[in-house]
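All protein chains but one are shown at their positions in the complex.
Chain nomenclature is as follows: A and B, assigned in order of appearance, with residue numbering initiated at 1 for each chain independently.
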């Protein structure tokens, strides 16, 4: 169950630069490629001739040419040509609203009439040269909501990421959760703690001392359908914490776009945006490698948790205070899905 | 759904020379081996004692000895002996009509009473020393009819086999299809074209020039249950094409026996028969390697097409003029299956 009238991250621009990409998103098998003007396109991955996936073909002058018998598909899902054939009567295939923006290709799997490009999230860090971004993609066999839960309850860092970003104080500092319309914010502040290894590395790369206590913060922001942006950082203790001057702190935004592939699998686009040394590509690579290593520690837990939930389908999960972010996010999702079903029964 | 009262290629003779072969054909799990006179035998792959596959056993003096507890099975499916046991009352297992002919082992999965060895296809090239044959076997996860479609519409060569046998003129020359009883013939003639790489190789091996235009032909012949023989060749242009003298052309027969394993998988016996330099074993090997490489290019398309069809089970496929060969072949198959079901309801 997914909200469908939403923009999901489907792929990165680089994934469709050289050849078509076949990827299932929200249960739909879709081929992504670039049309004649270089625009990103998303169509059903189905050749109307004999049903071969169009993603096995190639793009010639902006037309997607089927790799089986040469049918040429247009960006609107209508067949343009086929050797020796009149194609006017060929049944069209579904064309999905697509927007390329902020370094991602966004897909709208729902009603095209409702697809408003202005509704693509406004990612300030993606437009501002004072910021740099690096990230990656994982395919994980779990419900997308398990990953939202994961990111809205960072107490797991103490256990899953004990050697990098975890520290005992995360458990000890209570988090608070608030709901603001469709957004859910869970935040936690830890003052006068020692920076864990990942943040020591960040402090060093910022020429800040690592042997002094810091004030640390984590502000997790869920927004529909399944995005979680987390402001994280540390400041030298007593300098104002989150509000400390730029030369007293290291901060960044953990970026998480969680795109359902099916009910039990996701494409997880993760990354980090930072507003210091934005031109230092070596630092971008170093952070990405570190983050990739840390985030890969979540995979086994999520996959095995999903497996357990399927094995024991009837069992209740606890909803503790630390779970409030995920619980509230699920309520938002459920509300959006219910609203879609009222508007168009049978859609999902 | 397969026609059952038909001869299917089950294996090659070499596959059963040294030990029993367990293979599923038309949904039946069968053990193939050689009996006391060296004759090919096909039995249910089931030991009546405890259900172990007989194909794990060995052949001793023409008796198939179960590898678990030594039951000795006869070629008729009746237990011959078992250490310390009286076997007269043991339930027989099914013995399938088998014919070894033309370099293949043929299986009749249907009613044994109707199995006429004379109905095994008459392959002239297999009996004539002026011809040579080389081929191989692929296991492919697709409906056998998708492979028939593939072979009856060679416009796919332009796209799938662009670097070997494909050429734009295949698209441009219209094919014609005719039905003659249970046989379907689709043919295409391309005159005054340049020979594609595979045929240049063949011309060279025939001491014919490769820098001159050629007349090229493709004559696809479907016959039940799922055999497709394709006469292919090129002649120096203007010398009579298909009817040119033997010293002006290079031709061969592409041999395709498509044996269903299940509804969505096949054993694909492919090969090429040629009537030039039949004793040149190096040439046979060279052609087989080339053909194997070319035919392997079809695998991904067929497997992914099958996957798409299973994902979208209700969708119609187009039936264009280029698809006529496959469409007509399917009609023949459907008619044969329907006739079997009238004759023996519930058989398939």
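Simple rule for what comes next: a residue touches a chain if its C-beta (ideal position, glycine included) is under 8 Å from a C-beta of that chain, and two chains touch if they have at least 3 such contacts.
Here the structure is a predicted model, which is why all the values come from computation and not from measurement.
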Contact partner of the left-out chain, one of B:13, B:70 or B:213: B:70
Chain not shown: contacting residue from A:158, A:239 or A:341: A:158
Absent-chain contact - pick from A:265, A:286 or A:305: A:305
Among B:45, B:187 or B:323, residue touching the chain not depicted: B:45
Hidden partner chain, residues of chain A it touches: 149, 153, 155-156, 158-160, 171-172, 174, 300-301, 304-305, 307-309, 311-312, 315-318, 320-323
Missing-chain contacts mapped onto chain B: 29, 45-46, 48-53, 56-57, 65-70, 82-85, 90-91
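Basically, only the chains that are shown with their structure count from here on.
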Inter-chain centre distance, chain A versus chain B - centres from mean C-alpha coordinates, in Å: 48
